[in-house]
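Dumping the structure here so I can ask a few things about it.
Here the complex is missing one protein chain, while the rest keep their positions.
The letters A and B name the chains in turn, as written, and every chain counts its residues from 1.
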Amino acid sequence: METPLAVVETTPLIDHHCHGVLGGELDRRAFEARLTEASVAAPGTSLFDTAVGFAVRRWCAPVLDLPPHASPDAYLERRAELGADEVNRRLIGAAGVELFLVDAGLPGELVDPAAYGGRSLDVLRLERLAELLVGEGAAGFPDRVRAALGRSGAVAAKSIAAYRVGLDLDPARPSDGEVVRAASRWPASGSGRCADPVLSRFLVWEALERGLPVQFHVGYGDSDLDLHRADPALLTPLLRAVQPLGVPVLLLHNYPFHRTAGYLAQVFPHVYADLGLATHGVGDRAAAVLAEALELVPCGKFLYSSDGYALAELHHLGALLYRRALSDLLRGKLESGSLSGEDAVRITRMVSGGNARRAYRID
Amino acid sequence: METPLAVVETTPLIDHHCHGVLGGELDRRAFEARLTEASVAAPGTSLFDTAVGFAVRRWCAPVLDLPPHASPDAYLERRAELGADEVNRRLIGAAGVELFLVDAGLPGELVDPAAYGGRSLDVLRLERLAELLVGEGAAGFPDRVRAALGRSGAVAAKSIAAYRVGLDLDPARPSDGEVVRAASRWPASGSGRCADPVLSRFLVWEALERGLPVQFHVGYGDSDLDLHRADPALLTPLLRAVQPLGVPVLLLHNYPFHRTAGYLAQVFPHVYADLGLATHGVGDRAAAVLAEALELVPCGKFLYSSDGYALAELHHLGALLYRRALSDLLRGKLESGSLSGEDAVRITRMVSGGNARRAYRID
Partner (left out) sequence: METPLAVVETTPLIDHHCHGVLGGELDRRAFEARLTEASVAAPGTSLFDTAVGFAVRRWCAPVLDLPPHASPDAYLERRAELGADEVNRRLIGAAGVELFLVDAGLPGELVDPAAYGGRSLDVLRLERLAELLVGEGAAGFPDRVRAALGRSGAVAAKSIAAYRVGLDLDPARPSDGEVVRAASRWPASGSGRCADPVLSRFLVWEALERGLPVQFHVGYGDSDLDLHRADPALLTPLLRAVQPLGVPVLLLHNYPFHRTAGYLAQVFPHVYADLGLATHGVGDRAAAVLAEALELVPCGKFLYSSDGYALAELHHLGALLYRRALSDLLRGKLESGSLSGEDAVRITRMVSGGNARRAYRID
């Protein structure tokens, strides 16, 4: 097993999309429920027997003073012994992340990862915003959304249209009249969720109009999602329509459509891509998947994110596996002579944080 | 070339989806017609010049006492000399399969592979059942299907909805009235084939209701299929609807959607995946494809199948290439330190037969 290249190892990361971590104790069932995108294991199986589960035992166990490959029970016992706070501190502290962009709109009593190292900026979850604002009545809904976006202080907005209505969005910007009608229909549906394509489009257009980069959940996630409706190619008409605004659109995760996302990030100057969730999700296959993801995307358009949520293990593994994958990739190119050492350093700086800094106008 | 890991080499396989083998002689044209999913080669080309064709010459030739890479004609000459019975005995005997789950609903004078080693259990082909029962009249069709399923003795059912109507099935369970109407329309269509989405859904629901695991053909197959309609993501609404039944749904083959199948097998506790047909279909690329297939799927949800049909070479190569692929994969993980030896043994046992035993409640 090789050590990552020094430049990769020492360059701090910007994690441009993640969530908070849990501060309390977790039993095995609760831990497994947060480890993958499954909420429950099949009878007779364990979600520790997944790529990410093996990675936790291999890489996180030593951070908790256990030998690599400690058993799940030993790992959870030691985790409880140290307490969540110390575990979070160790795992996030060792991740080498200088800045977290945090979508805090997920359920649970979550602690900002920056509480354990680095700093953080807010990402505004658009559907959550709409759900908070719709209750005050449909008539003023568009203006209330605009006002909230204007004063949000967030560095970016996040759309989960992929989960709610799919990515095959009509590219046209909806009129306020259409938005009000959609908002009026909402309570009638009986669900508290923002799941109307008119509203999804409205939220994205309004955020971009205000200069807020928009992150889209793309590709795999939990079982609420229909994967074929989360193909980033479906976004193409909308990407084309918002291109004149010149505001970044960031395609998150993308697996198994990461090659398609790379294509979009190549041909549209305002489109960026990452591997997000898939970085830790595929465990020791991260290098193979990253190599595919980077086939078409310009190096100036690829970002790092962990999509870490609830378990600090995910923030830790995201950073660790990303660095190892990037290092493997660059080392292969250096060894075959297809890249110069100088370019390897430059690429590392871009995809570790430079691109995020440029896309989000940070600093 | 390395020998597979001992545990992989010696653990017997359960082939959870295959068909029978031909007992008679095959000339070159007839052999090539069964070697891949093509029924005929382009003029001036040979279907031996495919990944599976090269694998037959490399791996099956020595089983018939020929040197590796024997020419197609030499191979077929020796095959004829030994006779199909001896060839089947040798190839299936050397596959190391303890149990075959056999879908015997395909055309041809086929011999159960267990005639040459191991034992077998029946898989009931749902569309074939419907085709046999519809002739007795539409009125009693739903009850006749239920009765037949109840007394079938099969260990699983198999749906080829992907071939007939595509996998974008309405998740709702159809009423008997709808089924009777669909069955009445059938003869009018002039075709003997069950190709109505109402019937496809009905058959799947009824099998699962009776506790019969349902295998779905997913992904590539012969030229009868529209590949984009065989994407397992299209099944998501139905998978969600049948989840409360708690009965396994097994996604077969899946190539080139094997990563999507892995996602479904992760997030739905009742969903399982394999590589089936693709294992021998991609020849010496089996390790690369298997590595992709296993990125997301929990180790407790992946199974082995050969989809061997007509040629015992396919049953043999399925097992041989699966073992070599699994061994390559595990050896890589052991060498890089990402997996412990104990886990490698445990994973081997799960994906060789343990998962099939659990999913089908065998023994």
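Assume contacts are C-beta pairs under 8 Å (C-beta built on N, C-alpha and C of every residue); 3 or more make two chains touch, one makes a residue touch a chain.
Quantities reported herein were computed from a predicted structural model and do not represent experimental measurements.
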Among B:198, B:289 or B:312, contact with the omitted chain is made only by B:289
Filtering A:148, A:195 or A:233 for touch with the omitted chain leaves A:233
Touch rule applied to chain A and the missing chain gives residues 231, 233-234, 236-237, 240, 259-260, 263-264, 266-270, 291-292, 294-301, 333, 336-340, 342-343, 346-347, 350, 358
Across the whole complex, the chain not displayed is touched by chain B residues 1, 36-47, 49-51, 54-55, 58, 68-69, 220, 222-223, 225-228, 255-256, 281-285, 288-289
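Heads up, the rule we're going with is that only the chains that are shown with their structure count from here on.
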Chain-centre distance (mean CA atoms) for chain A and chain B, in whole Å, is 36
